[in-house]
Structures are given as structure tokens and as C-alpha cells.
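The structure that follows is given in the form of C-alpha cells.
The block that comes next holds chain A.
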Amino acid sequence: MNNILNEIGIENYIFLSVILFSIGVFGVLYRRNAIIVFMSIEIMLNAVNLLFVAFSTYHQDAQGQVFVFFSMAVAAAEVAVGLAILVSIFRNLGSIDINNLKNLKG
Partner candidate 1 sequence: MNVSLILIILLVGAFATYLAGDKLASKVALLFSIASLGFSIVLLNQYNLGENINFINQWINQPNVSFALNADGLAIAMLLLTTALTPIIIYSSFGNEYKNAKSFYALILFMAFAMCGTFLAADGLLYYIFWELALIPIYFIALIWGNGDVEERKKAVVKFFIYTLAGSLFMLVAFIYLYQKAGSFLIQDLYNLNLTASEQLWIFLAFFLAYAIKIPIIPFHTWQANVYQKAPTVGTMLLSGIMLKMGLYSVIRWQLPIAPLAAKEYMYIFIGLGIAGVIYGSIVALRQRDLKKLLAYSSLAHVGLIAAGSYTLTIDGLRGAVLQMIAHGFVVVGLFFASEIIYRRYETRVIAEMGGIRSQAVKFASLFMILVLASVALPTTFNFVGEFTVLYSLSQINVWFAVLGGTTIILGAYYMLKMYQHVMLGETNAKPFADVTFNEATTLVIIVAVLFFFGMYPKPITDLITPSLENIITQINRIN
Partner candidate 2 sequence: MNTNLALLLLLAPFLGFLFNIFFGKSIGKTASGVIGTLTVALSFAVTLYFFGQISVSKTPIQIQLFDWIQISNFKVDFGFLLDQLSVLWLLFVTGIGSLIHVYSISYMHDDENMHKFFAYLNLFVFFMITLVIGSNLLVLFIGWEGVGLCSYLLIGFWHKNQDFNDAAKKAFIMNRIGDLGLLIGIFIIGSLFSTLDYATLKTAITGATNLDLYWISIAAFALFIGACGKSAQIPLYTWLPDAMAGPTPVSALIHAATMVTAGIFMITRLNYVFDLAPDVQNIIAIVGAVTSLVAATIALVQTDIKKVLAYSTVSQLGLMFLALGLGAYEVAVFHVITHAFFKACLFLGSGSVIHALHGEQDMRKMGGLKKVMGITFITFLLSSLAISGIPPFSGFFSKDEILMVAFEHNKVLWFIASLASLLTAFYMFRLLYLTFFKEFRGTAEQKSHLHESPSLITFPLIVLAILATVGGLISLPTNSWLNGYLSPLFSKEVHEAHHFGTTEYALMAIAVIAGLVGIGVAYSKYIKQNQVPVEDAEITGFSKVLYNKYYVDEFYNVLFVNSINGLSKFFRDYVETTLSSAVFGLEKIANELAFQGKKLQSGSIGFYLFVFVIGLCTIITYLFLAQ
């Protein structure tokens, strides 16, 4: 069986996932809408997942995929709780603009 990485190269996956991750960071910083911020976080998580899988193939080992599996579980849980929080914030404040959420201000 031919290793697919012979054709693509792990570097490309690394670059892809770095860029994807950076886009996620950019989104978190750029947008004010909490939902979009959440989405950006999902993008970052996916960038990491992609890298895990790529390296799993590189090492010919299942460990990486198991990690992806767990990270998905965590992501699912996080999204569920996070969105619930957003909903309750929206209920209380009528907005999910993160610039309005400054209760942590010292």
C-alpha cells in the first residue's frame, strides 16, 4: 500500500493546518459576534485535528486518531455548553456582542 504522504508531503499538511489555525485566531480577534467567535474556535480545533490525523498516518499509528476522537468529544461538549451559555447571556443581555461582555473588567 502506498503511503499517501509520499505524494503530498507532510509539510503541506502542516502549512495547511497552520494557516487554518491562524484563520481561527484571526476570526476570534476580528469578530464581535460570539457565535462567529465560537466558529473560529471550531476552525482552530479542526486545524489541530487535521494535523493529528496527518501525523497518525506519518507514524503509521492509531494514537493520533484516538486523540482526534477525544478532541471531537470535547468539542461537542464544549459547543453544547458554550452555546447554552450564549443563549442564557442573550436572554439576559439581549446581545451576544462580546464587547459588551466586560464583567471581568478590573
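Criterion: a residue touches a chain if its C-beta (ideal position, glycine included) is under 8 Å from a C-beta of that chain, and two chains touch if they have at least 3 such contacts; residues count from 1.
The set was built so that all candidates are chains of the complex that A comes from, given by their letters.
Model, not experiment: these values are computed from the prediction.
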- request: Consider chain A on its own, then decide which of 1 or 2 touches it in this complex.
  value: 2
Field: Residues on chain A engaged by candidate 2 in the complex (per definition of touch)
entry: 25, 28-29, 37, 98-99, 101-106
